[in-house]
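Removed: one protein chain of the complex. Kept in place: all other protein chains.
Then we have subunit A:
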Amino acid sequence: MHPTGLPAAAPTGTTRQPSKRRIPASQPGMTDPHQLFDDTSSAQSRGYGAPRAPSGLGYPAASASPQATFLADPMSNMAMAYGSSLAAQGKELVDKNIDRFFPVTKLKYYFAVDTVYVGKKLGLLIFPYLHQDWEVQYQQDTPVAPRFDINAPDLYIPAMAFITYVLVAGLALGTQDRFSPDLLGLQASSALAWLTLEVLAILLSLYLVTINTDLTTIDLVAFLGYKYVGMIGGILMGLLFGKIGYYLVLGWCCMSIFVFMIRTLRLKILAEAAAEGVPVRGARNQLRMYLTMAVAATQPLLMYWLTFHLVQ
């Protein structure tokens, strides 16, 4: 993964009008925001061209003659050309079909992050109380990449946090002499199973209450994966300072995740009028509010459930 960052002078907050929801975010002085990753291919090929030349000089006589006779044969020339075109066709076919089942291009959007974004997002996860504007910036109806907007969901932090959680769980079990390698797999499987169950339950309840949101499944996985950050903090504090430290840090992270989820999901699930802060009466909006509260309330519960057996 290349978290290649733009120069730090990326103006993310300059041209934002808080009254409208979807505006094209014009950011002068930045590369094309549709481009998710910086193109470093030219630098790479230049870098590799130089070391290749000296090593090629070492074997001039040995490789020249068989290569020359090999390439001079027109049949093998044609065979090589045919083989390369076949390979290109096959690659195209595989790319097209795999995109149907496994949205790779959409996944790339969620990993277009850089260090500044990750730092700010981690800070937001631990202390979401001062952040004012929670709306995602849009650019011509497509969400801006997470690199340019701190409110956009990403999959890098949840994926990294999940793996770190499994490793820290192994560490915690090791300090209590309870470690064995298959327990790592058990922890990972258990956390994944809870995540899958959560996603299915939320999708089911969104379907039953007929809420039309633009909350995709991957978005949901990203939001539900943010709680692993708090879990890691809790376990580490528990390792250093015992149960008191564990409960303190876990309590703080639970509150933060609760507030974070409510503020993020409120914009996605509730109707536009209610999201502005004006309480709208009506059974449907009440149901949506209950759903948001329920989703946010399960996060602290799961955070406790998945970590309490690791700290003693």
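Note that in this section a residue touches a chain if its C-beta (ideal position, glycine included) is under 8 Å from a C-beta of that chain, and two chains touch if they have at least 3 such contacts; residues count from 1.
Rule of thumb we're sticking to: contacts and distances are computed from a predicted model.
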Seminar exercise, completed: Matching the hidden chain's UniProt record against "Ribophorin II", "Immediate early response 3-interacting protein 1", "Eukaryotic translation initiation factor 3 subunit B" or "Elongator complex protein 6" returns "Immediate early response 3-interacting protein 1"
Seminar exercise, completed: In the whole complex, of A:87, A:107 or A:186, the residue touching the missing chain would be A:186
Seminar exercise, completed: Answer key for A:79, A:107, A:208 or A:244 versus the chain not shown reads A:208
Problem set entry | Contacts of subunit A with the absent chain, listed as residue ranges | 186, 189-190, 192-194, 196-197, 207-210, 284, 309
